[in-house]
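Note that this complex is displayed minus one protein chain, with the remaining chains in position.
Think of it as A, B and C in the order they're written, each chain with its own count starting at 1.
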Amino acid sequence: MVDLIAKTPLADLLPAAAGGLTLTEAAPAAITSIMPFRGKDAACSTALKKAHNVELPAAGHVAGTDSARVVWTGRGQFFLIGDKPASTAVGKIAALTDQTHSWAVMRLEGDDAAAVLERLTPVDLRAGSFFQGQTARTELAHMMSVISKTAKGFEIMVMRSFARTAAHHVLEAMHSVTAQRQIN
Amino acid sequence: MRINCPICGERDSREFHYRGSAKLLDRPAPDAGAEAFYDYVYIRENPTGLNRELWFHDSGCRSWIVAERNVTTHEFFKTELAVDAKRGAK
Amino acid sequence: MSRLAKGGQLDRSQQIPFTFDGQTYLGFKGDTLASALLANDVRLVGRSFKYHRPRGILTSGSEEPNALMQIGVGPQTTPNVRATTQEIYRGLAASSQNRFPSLSFDLMEVNDLLSPFLSAGFYYKTFMWPKAFWEKLYEPVIRRAAGLGALSGAADAAHYDKAFAHCDLLVIGSGPAGLMAALTAAKGGLDVILADEDFTLGGRLNSETYEIDGAGCSDWAAGIVSELAAMKNVRLMPRTTITGAYDGGTYGALERVSHHLATAPDHAPLETFWRIAARRAILAGGAIERPIAFPNNDRPGVMMAGAVRSYVNRFAAAPGQAVSIFTNNDDGHRTAADLVAAGVTIAAVIDTRAGAVAVADYPLITGAQVVGTSGRLGLSEISVRTSAGIRKIKTDCLGVSGGWNPSVHLTCHMNGRPVWREDIAAFIPADGAIPGLISAGSALGEMSTHAALKTGADAAAEVLKDLGKKAPRVTLPKAEDAPVTIQPFWHVNGAKGRSWLDMQNDVTSKDVKLAHQENFRPVEHMKRYTTLGMATDQGKTSNMNGLAIMAELTGRSIPETGTTTFRPPYTPVAIGALGAHGAGKSFAPERFIPSDALAREKNARFAEVGLWYRPSWFTQAGETNWRQSCDREVVMVRASVGLCDVTTLGKIDIQGPDAPEFLDRVYSNMFSTLPIGKVRYGLMLREDGMVMDDGTSARFGENHYVMTTTTAAAGQVMMHLDFAAQVLWPELDVQFISVTEQWAQFAVAGPKSRQLLDGLLSEDITDETFPYMACGDVTIGKVKARLFRISFSGEHAYELAVPAHYGDAIARELDKRAAEMGGGWYGMEALNVMRIEKGFITHAEIHGRVTADDIGAGRMVSAKKDCVGKVSSQRPGLSGPEREQLVGLKPVGTVKQFLGGAHLFNVDDDAVRMNDQGYITSHCFSPTLGHTIALGFVKNGRARMGEVIKMVDLLRNVETKCEICNPVFWDEKGGALRG
Partner (left out) sequence: MRYSALQVFLNGLTGNKNWKPVWRNPEPKSHYDVIIIGGGGHGLSTAYYLAAKYGITNVAVLERGYLGGGNVGRNTTIVRANYFLEGNSQFYSHSLKMWESLEQELNYNVMLSQRGQVILGHSDGQVDSLARRGNMMRMQGDDAELWSREETKRQLPYLNHDDPRFPVYGALMHWRGGTARHDAVAWGFARGADMRGVDLIQNCEVKGFRIENGKVLGVETSRGYIGAGKVGMTVAGRTSQVGEMAGLRLPIESHVLQAFVTEGLKPIMPHVVSFGMGHFYLSQSDKGGLVFGGDLDMYNSYAQRGNLPMVEHVAEAGMALMPMIGKAKMLRSWGGIMDMSMDGTPIIDKTHIDGFFLNCGWCYGGFKAVPASGDCFAHLISTGNHHKAADKFLLSRFETGHVIDETGNGATPNLH
């Protein structure tokens, strides 16, 4: 019997730190994409509530808890992220795909986290403009990404094959911000 | 340049891909004939004032957007989702 | 020494040694390179561009045209740095530019002697004979003389950064207007960014001596700055130039992060290029003083009067021992008064206005003009003309003031033209020239300190109201409110000698007269013909005088004559900053395949395929040439089993009730009829009828397909599907998402491919359970996987897809099993050979100019339904004998070499364009067939099977006779695929 061992995309690269900033991999157990079929948004939300105790959030928002979180990831598209893939019940009224292995997921934390992302993404992620429970599909240094606000910073998702480039750019920005704090 | 995505709100134009005239919304019927498809594929109004055009929010929410923009001042007047513009047109 | 004993914003406890042209000098913290040089009596700092005349420091700001220096030596030397904005640091090494052998003795000054023959535009009228001389002699000489500074030629190793910032209000400039605007707006609750190019905020307040609210104006400024610094909703950005105004309230800005440091902290960037998104902006960038043109007004020591008082007040550096002033407005007198107060001798103040009155104890000559200067490498004497005649005055520094031009530049970045204001004889910004931007202070022509403070506060109030906020009550501090008293006086007439307008490009008033004489009268023609205002300062101190003289010559007013257009950037920006992260590997993201680590262990040689890195071949012991590895890999696959990581091909999961209909409309052939558990090859056309991409789609359920695309077109196809689903047919109920990265996918190809999978998969794989073009779910241990029986190599083959985290593990498992059977990895070169042997196409063939019929797949455009591009593909010009059709080619003559991009001709025709019959798209040596083979396009090719034509490659001098044949060279019946 063959027993394949899984390896997450950032395993060899993180964790890393610079000044008061840390960057760690946060590979979830399961990510399922949910794309409700025509007119099925409400039904899909109800099915999710029943199966995972979380409903579909509005655009640009996240609902639920760490064990079962639904992140809006685009027009008519959501990711259920947590311990279990989406139940098949939801599959009747929405297109489901396993995305667990599609994404490299990392968490950037520290007071200067927003200043770091100022160097990488054109969206205003400062404390006064981007709150916990919000998410943005935007560009991270020429790459497509999903950036969600967390208690101590941000969760950043890029497609798996970009993991190394994304980690490198975030780390470089962490060092740059930290170094500039010493210049007056 | 900033574009007001109907879903994501105002974003830097570097997140968008420009396709061209919004006339592409009105693809001729399959049997409309060669002349209709020649006009659809090749002819462009190319105005100097208000241009109705198609943008794609490709590193954002991946919506196709119909915008009305002045092509001399670059000022945007209106943006809506292509699916809504299409439904409105019916 | 010209350093004044006291005064100036200097830290006299920090003495800083630096060198200029090898000579060591001492300055203080707070000095710029220019102020430190003046404090050490250095006046000669450079040479002009065309006539190599001696040049001295003209200004005290970024508009400096003369004091441009090379900073640093060796590979990281930086050209054209303005001494007036470079802060000195310990060990700073500056050197003058554009002179040989030395600054004080420059041979190229001979050009000045030849100047009568080198007038504006002379080079358009000569250098035409003999023809070859232009590239051989004239141009090389001109190019060597051109340019000021030099690049080292080595890669720029500096670290640059980029960043985005957002705010409600961007305040540009931190003088009296900028400070009041920022303070008022911030107190009103707006999110404010205050940016200034100077290293100390406060703008001109750091160079003046009058009081605000009873305190010295620079102390007052420092107080406001510290108040702002304490406010959470204010971001202060010193050393940051707002370089350009762009659409939608976006501004470019260049922050000089560590130019003032001998060594910056590790990882700190040299510069950061900012993109600032501001809902509103207030331009408070001040004004720039303009000169008066008079004969020989370009000697070192002739400076702007405002700059003279800036060096004295801010830097305690007297630019001369006996300073004279030449002015047509009261501001010149303020410089004289400040100098008297600082104990600097005033030789004379020459005022063009008869009624001028002295404001302090200095000699004044009214209704007079400076009509000449002398002193070769530095001013020693001036000639002053009055109604009573000419008199000479000994002076080593002449401060000139022709009035102040509001810095309107940013407001012209969207083609807005500034508006003329007669009372200040200057242009001011046009209202609304930049949507969301209003101007204040001297940038708006409001020249007094009071006016600047008031218009700054008023502008902020207007922005607050505009953004739905209440303006706070702000009491204006008391400050001077002197009116502007100017009688425009642009240039001295009727005096011998050349009057300089553009000090760097050596443009004189004579050149403007010549442009008028030759009918280059529109200002745009005058500028391009004389190159006035085309130097590194972009005419900041020369444009006005030039167009005033042209106005005089044409008898039109200055506003009628109009201005040329200021364009971004406001001051020059290093390409390294604009292109931050472009150098080295980070120019584009890097994508790695799941088996990347194993491939490197197997000595794979990688190639860039779009953003991916894919193995081209795997070098084994003893192999020195790629062909050895490639041929071995082909033979291995044809004989036993080969493995190839194909994860990079686009994979799109498509579901929904209208999924079948959707595929029928984007593919040229039918997919709604595809049975579940089967795979079909499809063509996708563009709406103009040409082939966009090809690939297979598998059906996993009634409403569930998985589409594959080529690696190159994955992004394009994904956007095409979004376009079809949202713009063309939103009524279809279909959803799709990329699963390219979810599955690590490996081709397992060759006669022993099924044997390799046996035992690995739980399911039993036979021709019955898994015929050719079948697909289905399989399991490996506890891992759910997918299997496709599809083949690009032409072999009996499968593609095994496992969730990507297991990619590395499955690659090693497959590797172990293949090795046991004499198999192994093959790269893209071997894959390319095998697919050519099978006549399969890639984007080398479908290069965007071919139809389905051209590649022999006309019948794949289904007659039973519409699809994207179908009608356009039926245009008359897209079929018939003139079209080039896909064919196979095999060599028949003695020369057996095919070359990609070689063209094809009838055997007896000359290899000229008119006889072109087609070209080769792909070629290889086929170890399976033992000779080279090629695919290509030939006019009416399918009707010429068996014909012998010739391949000619003029670039590489190769000619090969070859026979047109069926593009499928091997296993035409597909026995291997189905067996």
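The rule is simple: a contact is a pair of C-beta atoms (placed from the backbone, for glycine too) under 8 Å apart; a residue touches a chain by one contact, two chains touch by 3 or more.
Computed from a predicted structure; not experimentally measured.
Colleague: Considering the entire complex, write down the shown chains that touch the omitted one.
Modeller: B, C
Colleague: Looking beyond the chains shown, say which of C:107, C:150, C:819 or C:907 touches the absent one.
Modeller: Counting the whole complex, the residue in contact with the absent chain is C:150.
Colleague: Just to verify: which one of C:226, C:386, C:493 or C:517 makes contact with the chain not shown?
Modeller: Of the candidates C:226, C:386, C:493 or C:517, C:517 is in touch with the missing chain.
Colleague: Pick from C:465, C:567 or C:859: which residue touches the chain that isn't shown?
Modeller: Going through C:465, C:567 or C:859 one by one, C:567 is the residue touching the chain not shown.
Colleague: Check the options C:363, C:483 or C:582 and report the residue that touches the missing chain.
Modeller: Hidden-chain contact among the options goes to C:582.
Colleague: Among C:397, C:790 or C:902, choose the residue that contacts the chain missing from this document, as touch is defined above.
Modeller: Once the missing chain is taken into account, the touching residue is C:902.
Colleague: Tell me which stretches of chain C touch the chain missing from the display.
Modeller: Against the left-out chain, chain C lists 49, 76-80, 116-117, 119, 122-129, 131, 134-135, 139, 142-144, 146-156, 158, 160, 162, 244, 246-247, 250, 252, 273, 275, 413-415, 510, 514, 517-520, 522, 524-525, 528-529, 531, 535-536, 538, 567-569, 572-576, 578-588, 590, 607-609, 686-690, 692, 843-844, 847-849, 872, 875-878, 899-903, 911-913, 916, 919, 921, 952-956.
Colleague: Could you pull out which residues of chain B are in touch with the chain that's been left out?
Modeller: 1, 12-14, 17-21, 34, 38-39, 41-48, 51, 53, 69, 71-74
Note that only the chains that are shown with their structure count from here on.
Colleague: Would you mind telling me which chain pair, B-C or A-C, is linked by more contacting C-beta pairs?
Modeller: A-C
Colleague: Need the CA-centroid distance for the pair chain B / chain C, whole Å please.
Modeller: Roughly 27 Å, centre to centre.
Colleague: Two-or-more-chain contact residues of chain A, please, as numbers and ranges.
Modeller: Answer for chain A, listing residues that touch two or more other chains: 77, 122-123.
Colleague: At least two partner chains per residue is the criterion; list those residues in chain B.
Modeller: Chain B, residues with two or more chain partners: 12, 62-63, 81.
Colleague: Which stretch or stretches of chain C touch chain A in the complex?
Modeller: Going by the criterion above, the answer is residues 159, 161-166, 191, 257-258, 261, 264-269, 275, 277, 581, 586, 588-593, 612, 647, 653, 655-657, 733, 735-744, 760, 780-783, 802-806, 808-810, 813.
Colleague: For the complex, give me every residue of chain A touching chain B.
Modeller: 59-60, 74-75, 77, 122-123, 136-139, 144-145
Colleague: State the interface residues of chain B toward chain A in the complex, per the touch definition above.
Modeller: 7-9, 11-12, 14-15, 59-63, 81
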